[in-house]
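Missing here is one protein chain; the remaining ones are kept as they sit in the complex.
Letters A and B mark the chains in the order given here, with residues in each chain numbered from 1 onward.
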Amino acid sequence: MKINISHIAKLANLTLLPDEKLKLEKQLEETLDYVEQLNQVDTKNIEPTSQVTGLENITRDDIAKPSLSQNEALSNTKSKHNGFFKVKAIFKENE
Amino acid sequence: MNKLTLQKAKESLKNKDFSAVDLTKACLLQMKKTEPKLNAFVTVTENQALEQARKADVELASQGDALEAKPLLGIPIAIKDNFSTLGIRTTASSKVLDDYIPPYDATVVKKLKDAGAVILGKTNMDAWAHGSSTETSDYGATKNPWDTNHLPGGSSGGSAASVAANQCIAAIGSETAGSIRQPASWCGVTGLKPTYGRVSRYGVIAMGSSLDSPGPITKTVEDSALILEVLAGIDEKDATTSPKEVLEYSKHLDKDVKDLKIGISSDYFIKGIDKEVEELIKTAIKKFESLGAKIENIKLFDPKYAIDVYTIIQRSEVSSNLARYDGIRYGKDRESFAEEAKRRIMFGTYALSSGYYDQYYNKAQQVRTVIIKDFEKAFEKVDIIIAPTSPSLALPVGATKDTSMFGEIADVLVEPSSIAGLAGINIPVGFSKSGLPIGMQIIGPQFSEQLVLASAHQYEINTQNENWRKLTPDL
Partner (left out) sequence: MSKYTPVIGLEVHVELKTNSKMFCSCSADYFGQKPNTHTCPVCLGLPGALPVPNKKAIEWCVMIGLALNCDIPLFSKFDRKNYFYPDLSKGYQISQYDKPFCQKGFIELSNGKKIGITRVHMEEDTGKLIHEGNSSLIDFNRSGVPLVEIVTEPDFQTAEEVKEYLQKLQQIVRYLGVSNADMEKGEMRLEPNISLRELKTQNSKLKTELPSYKVEVKNINSFGFVGKAIEYEIKRQQEILEKGQTPIQETRGFVEKNSSTVSQRVKEEASDYRYFPEPDIPPIRWTNEDLATIECLIPELPFYKLFRFQSGYGLSVYDSEILTKTRDLADYFEEAMTIGRKHELTAKQIANYIINKKIDINIILPAKLIEEIIKTTKKTDVNEEKLAKIIEKVINENQNAVQDYKKGKETVIMFLVGRVMRQFKEKIDAERIKAVLTAKLK
């Protein structure tokens, strides 16, 4: 199997050094090989389980409660400006 | 007095044998003495702890029944560093969060504070809880108090080591698959992994969201029961918490094990298991038999597949849960992730990516169903299941180096029950000839905490006078 490690790194928003890429690619392959054994388990007609609690319809009433203050919200950032979080300019592609 | 169990410490505080400040100071002193060797804490909150202890003393002095309303009043407790603590640095042992100070308390922390606990500090762990060694911490490995050349297990290794070394009266850990039970086993203490949804995850830095279960690490089973009473219950901030009633676990531990049906599966005594581990677990099973329990051999779904299921589900969820760390609102950017986190993020991203979802994630979720059904079937025949917690003794420092799935393979025996969201506990059953602790796990159905705790307690009190119980770590 061939993994496009750069593509995966891009999806994962990780910047990898060339050495790191090689190592992670190898380890990713190892792990994929390892979990291959799951194919020995017959799962025909078996429903997947994504939650084990059996809970359903857990919701909250539509009541607004106080928020954090602006200071609290910004207390952990290193880059802010006039009450905003600040990042390097980005192209507006998702708006 | 720092060696006291929670129950004994409560009695002493009630009888005014000593004050909460005395008790807190004793713990802090033990920390000063042993931390250079153990490195069990990332952050020690000495001043805040003493302040909380002073307040506790005022309450203890003014109200006769203060301990009724606040069952942990004045008790020094250590908290794993993945629980958000208002105003106290919370790193999950990752440099990414080196300077992150949460503006809120995790529900577990809030409940501990409401119960009057004194918070000593934040314990070391595998970074982001990714591991079973506490060696992947960005703040250095924690060492096993019984032999500092060995690892404490993980990811709640700091909590387990701290309890074993009597730096605290009790500690809080969290388990995704094994992260409470396995370090408890390697450090020779009690670790309770509650049913998924029994204890709120709100404020606990997420690892595998469909698996994470916070729980106590303590010196005795009774202590775990006392803490579970405080922690358990529905939380409106965690939609996956159960509305099931919280019991008075500590008051119903004296149920004898006569006619208790205990399942034993040869599948859990896997190839390569440490002989001393196997021997001591079998001795412990005999002890149960001698107390009147019925031992039944059962067939369980091979735990080796749980490694795959766990690896895929957990790493997929990890890849999504760690996406928020972009350095914009808090913490450092994604370059600061260490190798283990990157490894898990990369695998999880791959497993969820277009064209592979069915082959990996969906397949794992299907096998998860198989594992759940398998346990359901087993629990039709038996009440609880007993097995080794870890197939090995505490491994030497450095064991995780250059391994691509250390944690997931080491935790093979605790993964199936975690995947199914069951209740489980580790309790010590003795030591190896080399002086390392050996632990046994008791697994019960979902929400069987009472039965699991009572069974463990029965073993504990009926082996109270065995010689190995007199051992203490030499630090």
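Assume contacts are C-beta pairs under 8 Å (C-beta built on N, C-alpha and C of every residue); 3 or more make two chains touch, one makes a residue touch a chain.
Remember, predicted model here, so these are calculated numbers, not experimental data.
Although it is left out of the displayed model, the omitted chain contacts the following shown chains in the full complex: A, B. When the omitted chain is restored, the residue from B:W146, B:W186, B:Y202 or B:F379 that touches it is B:Y202. Per the touch definition above, the residue from B:A239, B:I273, B:V370 or B:I461 contacting the chain not shown is B:A239. Touching the omitted chain from chain B are residues 82-84, 90, 92, 97, 100, 102-104, 106, 201-206, 209-210, 236-240, 316-317, 319-320, 322-326, 328-330, 349, 352-354, 357, 361.
Counting the whole complex, the residues of chain A in touch with the unshown chain are 7, 11, 13, 50-51, 53, 55-65, 67-70, 73-74, 81-95.
We adopt the following convention: only the chains that are shown with their structure count from here on.
Each chain gets one centre point, the mean of its Cα atoms, and the points for chain A and chain B are 25 Å apart.
On chain A, the positions that touch chain B within their shared complex are 3, 5, 8-9, 11-16, 20, 24, 27-28, 30-32, 34-35, 37-41, 43, 46-53, 55, 58-60, 68, 72-73, 75-79, 85, 87.
Across the interface of their complex, chain A is touched by residues 99-101, 103, 196-197, 210, 236, 239-240, 242, 304-305, 307-309, 311-312, 319, 323, 326-331, 334-335, 337, 339, 342-343, 345-347, 349-350, 353, 360, 362-370, 372, 404-405, 420-421, 446 of chain B.
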